[in-house]
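For reference, the structure I am asking about is given below.
A single protein chain has been removed from this complex, and every other one stays in its place.
Presenting chain A:
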Amino acid sequence: MIYSLYIINKAGGLIYQKDFAEGLNKLTSNEYLVLAGTFHGVHAITSKISPVRNATSSGLEVLEADSFKLHCYQTLTGTKFLIIAEPTHGNIDLLLRRTYDIYSDYVMKNPFYTPEMPIKSELFDLNLAKLIKQVGS
């Protein structure tokens, strides 16, 4: 079961947040923004503290807790996709890539969407809901 999706832009600002399950704890929109900014900072730190010499580190990819698992995919353009799901849910990497596909279609190809700004697209929401329903079961 997929709990929620967060999309963070290059600068660390939250541009999309959606919950996909019923009965989840809700934060205020300000708290969501702080969460995204904090994650952006933590991700930057984690990519610098790799002790392996001469290797580039990808930064935080998975965060595991007993009640959820958080997966992060950072694109080459600096946008981060975060998915929070049940700890036992497999195949989140595929889901992250498919979400990136849908983002590149319904968000980036909309000529009226300004990059790096909050996403307000019905088509994106629709297709995302379809994807989550498909994968989340």
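The rule we apply is simple: a contact is a pair of C-beta atoms (placed from the backbone, for glycine too) under 8 Å apart; a residue touches a chain by one contact, two chains touch by 3 or more; residues count from 1.
By our rule, contacts and distances are computed from a predicted model.
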Looking only at the UniProt record of the hidden chain, which name from "Myotubularin phosphatase domain-containing protein", "V-type proton ATPase subunit", "Trafficking protein particle complex subunit BET3" or "Ubiquitin-like protein ATG12" is the right one?
"Trafficking protein particle complex subunit BET3"
Absent-chain interface as seen on chain A, which is shown
10, 43-48, 56-59, 74-79, 97, 100-101, 103-105, 108-109, 111, 115
